[in-house]
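Heads up, one of the protein chains got dropped from this complex, but the rest are sitting where they should.
Take a look at subunit A:
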Amino acid sequence: MKISLVLNGKNVEALISDDRLLIDFLRDHGCLSVKRGCESSNCGLCTVFMDDKPVLSCSVLAARADGHRIDTLEGLQKEAEEFGAFIADQGAEQCGFCNPGMVMNAIAMFRENPDPTDDEIREYLAGNLCRCSGYEGQLRGIRAFIEYKKKGGAS
C-alpha cells in the first residue's frame, strides 16, 4: 500500500507492506535514532512524535501514520542538543542506549508542562526505561535544564 506523511518536515511518499511497523519504516528512511528496545511497548526507546504526541513507533503501523506528521530526534536537533547537554553534564547519558527515547519524551513533557515538579517528571518519564538505572542523574539534568530555561536560557 502507498502512504504519504510528513517526516521531520518533509513530505514522504512510500510503498509499504500492510503490516510494516512505523519503527522499521523510519529506520528505512534514515532515522536511526529510533531504536528497537523491548518490542513489547514498555521501554520507550522507540519514542517518536505523531502529530506532536509522543508514541511508541514499535507499536504503530506505518499504515496508521498515513496522512500524519511524524517527528524523530533527527528533526528536533536544536531542542535535543540544548537539553542533551544538561543530561551529559550529569553523566546521565551513561551507556546512551535509552537516550533518544528519553530525550524525545522529555521534550514532549517540556512542551506540555514547562515547569514540572519532580513527581510530575517521574510520572511523565515512567515509560522510559534506563538499563543503567540512571534515573537520578536524568532527574538532576532535567531540573538543571528547567532552571536554565527559567532564567531565559542563560546559564
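The rule is short, and it goes like this: contacts are C-beta pairs under 8 Å (C-beta built on N, C-alpha and C of every residue); 3 or more make two chains touch, one makes a residue touch a chain; residues count from 1.
By our rule, contacts and distances are computed from a predicted model.
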Legend entry - Listed names "Integral membrane protein", "FAD binding domain-containing protein", "Glycine betaine/choline ABC transporter permease component" or "Succinate dehydrogenase / fumarate reductase cytochrome b subunit", with the criterion being the UniProt name of the chain not displayed: "FAD binding domain-containing protein"
Inset, instruction - Could you tell which one of A:Phe83, A:Tyr124 or A:Phe145 touches the chain left off the display? - result: A:Tyr124
Inset, instruction - May I ask which residue of A:Asn8, A:Ser33, A:Thr47 or A:Asn99 touches the chain that does not appear here? - result: A:Thr47
Inset, instruction - Considering the whole complex rather than only what is displayed, give the residues of subunit A touching the chain that is not shown. - result: 1, 18-19, 40-42, 44, 47, 50, 53-56, 59-61, 63-64, 105, 108-109, 123-128
